[in-house]
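As you look at this complex, bear in mind that one protein chain is not there, while each of the others sits in place.
When the chains are written out, they are named A and B in that same order, and each has its own residue count from 1.
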Amino acid sequence: MLFRPDRRDFSLIGFYTGKVLFGVGVAMLIPAVMAVALGERNELYAFLLSAGLAISVGRATELLLYTRESLSTSHGLATVALSWLLAPIFAALPLLLSGHYASYLDAYFESMSGFATIGLTLANDLDHMARSVNLWRHLMQFIGGQGIVVVVLTILASAGGRIGYLYTGEGREEKILPNVIRTSRFIWRVALIYSLIGTTLLWIAVIGAGLQPLTALYHGANLFMAAFDTGGFATQSSSVAFYRSVYVEAVLLPLMTAGAFSFALHYQLWLGRRSELVYNIETRTIATSTLVMFAILAVGLARTGTFTEPGVMMRQGFFQVVSAHTTTGLATVPGRLYVTDWGVLAPAVLVTAMAFGGMAGSTAGGIKAMRIGLILKGVIRDVRKVLLPEDAIVVTTFHSSTRKMLTENQLRAAATVLLLWLVLYFGGGLIGLFYGYELQLSLFESTAAASSGGLSVGLVRPALEWPLKVVYIAQMMIGRLEFIAVFALLGYLLAIVRGRV
Amino acid sequence: MSTPVGRRPIPRRRVAAAALGLAAFLAAVVAAGEALRHPHTPVSDIPEAQLAGADPRDELVCPDPQPREGQRRTPDIEGTAPVRVTSNDLFDCPEAYDGRRVVYRGEVVGALLERAVGVWSQLNDDVYAELLGPLPAHRDYRGGNAGVGVLLPHGAVDLVSFIGGPQTRGDVLEVVGTFHRVDPTGEVAVIHADGAQRMADGEPFPDPPLADRRLAAWLAVIVALALVTIERVVALRR
Partner (left out) sequence: MAHWSLPSVTRLRAGWRRSPLHGAVLGIASVALATVAVALACTAIAFVVTTIY
């Protein structure tokens, strides 16, 4: 039974949302500096205007709704959901003003796609886009990706030991580090060091591909943000294919993998516990799933004669499978070819890979390896129960940093969320049918949006019907926030209307 | 059940008023954004048919029937007279054109990547290349870019003076070469050109600073600085 939110609830949620908007505003000063350096005057004004607005609104909210209290879990979730709705409004402004987006809705879609690290784009004429604006597109993915990890590992980790596993890979009993601040610091340290090393490696690879050093740095930084935050925006319309370089693709592969690893796993690896890679239920699930999916993809592509050499099969097929499974969405193949050249089986594998997703507590989306792994273990356990004598006790454990017992509650939570994901994927797919798109294409795009995969067969384009744009925006948000934050916000809204006084 | 101690629920009317206020503010932001866009008219006089981009619902009409899943592919080479193609043709029917000699025309964008085997380029043949020109010099939105990767012979670098990118419209090249669905180095859907000609010159395109946008920017900066200062002062007082 819900109580109607009172002044305290509004203050808390509003205050912290204001802080987020302030942060987004400050972030917009980075592309503003780039615009100054490159002489992109109109873009500079656009970023100053947008940053000024976001900073003003953020600070004003903090002043008006000042509170010293700390967030409870439900407040935190509602704050996250509200921030996720409002931040793109400000972030979309410089995109709209760049002249490359047909409407505010398109710009909002792009911002949501950025913050939620989806990678679907509605940009018109990307190849002529100002560099500062393109940088902002990629920065949004960096901020959104790192942001969601911090949120998940701090707010959701405290949401309860049992379901915490499903969102973070860790439960309350073992947060990565004993407190919120240390956890956030660790996340940022990992991100920073990966940024330095990853950008440098990509910079070298892109110079090797033939670009000038300064341009290569710009491309390298953008590519890094797209890969590590499993985003999928690219600087050029031809995505990674633009560089015509195996080396660039080879450097991107471990970066995408790193992006799909949970920060809890990164912590273990940084402590030198390499064995975690072998025992962890999620890494096992993802590794197995990648192998199986690649095998099926390879069979599909070989049968249609698309790729007949193992070298090309690896270069194109493996990259796409990893890009899909980590829900990055960088492409080495023009999206149209999935439909016209890859047959039916291979694109279906890509959809499934995106649907499965990465590890919980990472920037990847999808159903998450933890849930899939737990459900599979549950199935195996049930089969064993049937085969063993009736009074035998079956205990199933799984490994995630430490050995844990598989409980009924965890299984039920995992299965429930799995169901919600399937409803999200298929719901969006069915709505696409209404507009005349084939089921195969519609499902691909719907899964890409909800799982944050971001590969596209061509449905998402500026000429897309606007209701579908709205549907995909909703899917992107719900998928990224994994239902629970959205439910928290809806709960507050419901309580306003129907709560008891 | 009585209200817990300390709760001061806000009347629904006030919540509704606040929500409306927020909505109005956001609408104002959107309106301001729309008002500050580039002042071009969103109309073009180019016939619609020429501007049609790829719609996934369009029926595929390929020169040869695409084989179904499970059948072997064979390249179809009908003589050596090069056929003029667009990027849409090539991507809609990659197998039909695989191994064929083609003529392709497009704007050089991004960069020229010099390698041992040749010079990789991206040639776009979308509406922004020649028909409409690049954004944001107009407001005729016709979708994303469309183009093909083309491996040019080494000498082609000398042909190109302008490469399309931010604030630059690239040279338009016409190339004759072979389309490869999968080329020997593993690239997908590319043309290996043996000849290239420059058909149109590129140029830098200006984006003159917009006065009303500059004004709005300054206003926003001043307000933001003021609020940040106020917040600092208030925080120190606490």
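Definition applied: contacts are C-beta pairs under 8 Å (C-beta built on N, C-alpha and C of every residue); 3 or more make two chains touch, one makes a residue touch a chain.
Only a predicted model underlies this, so the values are computations on that prediction, with no experimental measurement involved.
In the full assembly, the chain not pictured is in contact with A, by the touch criterion defined above. Within the complete assembly, A:258 is the residue of A:12, A:57, A:241 or A:258 that touches the hidden chain. Only one of the listed residues, A:66, A:318 or A:483, touches the absent chain: A:318. Considering the whole complex, the residue from A:181, A:197, A:379 or A:430 that touches the absent chain is A:197. Only one of A:302, A:431 or A:495 touches the absent chain when the whole complex is considered: A:302. Contact with the chain not shown here comes from a single listed residue; of A:63, A:269 or A:463, that residue is A:269.
For chain A, the residues in touch with the chain missing from this view are 189-190, 193-194, 197, 253-254, 257-258, 261, 266, 269-272, 274, 277, 283, 287, 290-291, 294-295, 298-299, 302-303, 307-310, 313-314, 317-318, 321.
We take it that only the chains that are shown with their structure count from here on.
Between chain A and chain B the centroid-to-centroid distance comes to 22 Å (mean Cα coordinates, whole Å).
The part of chain B that touches chain A in the complex is made up of residues 1, 3-4, 7-10, 12, 15, 25-26, 29-30, 33-34, 36-38, 53-57, 60, 66-67, 69-73, 91-95, 109-115, 120, 122, 124, 126, 128, 134-136, 139, 141-147, 149, 164-169, 181-182, 186-189, 207, 209-210, 213-214, 216-224, 227-228, 230-231, 234. On the side of chain A, the complex with chain B involves touching residues 1, 3-8, 10, 25, 38, 40-42, 44-46, 48-53, 55-57, 59-60, 62-63, 86, 89-90, 92-93, 96-102, 104, 107, 121, 123-131, 209-212, 215, 236-238, 241-244, 246, 300, 303-307, 309, 311-312, 315-316, 332-334, 336-337, 339-341, 343-345, 436-438, 441, 457-459, 461-463, 496-497, 499-501.
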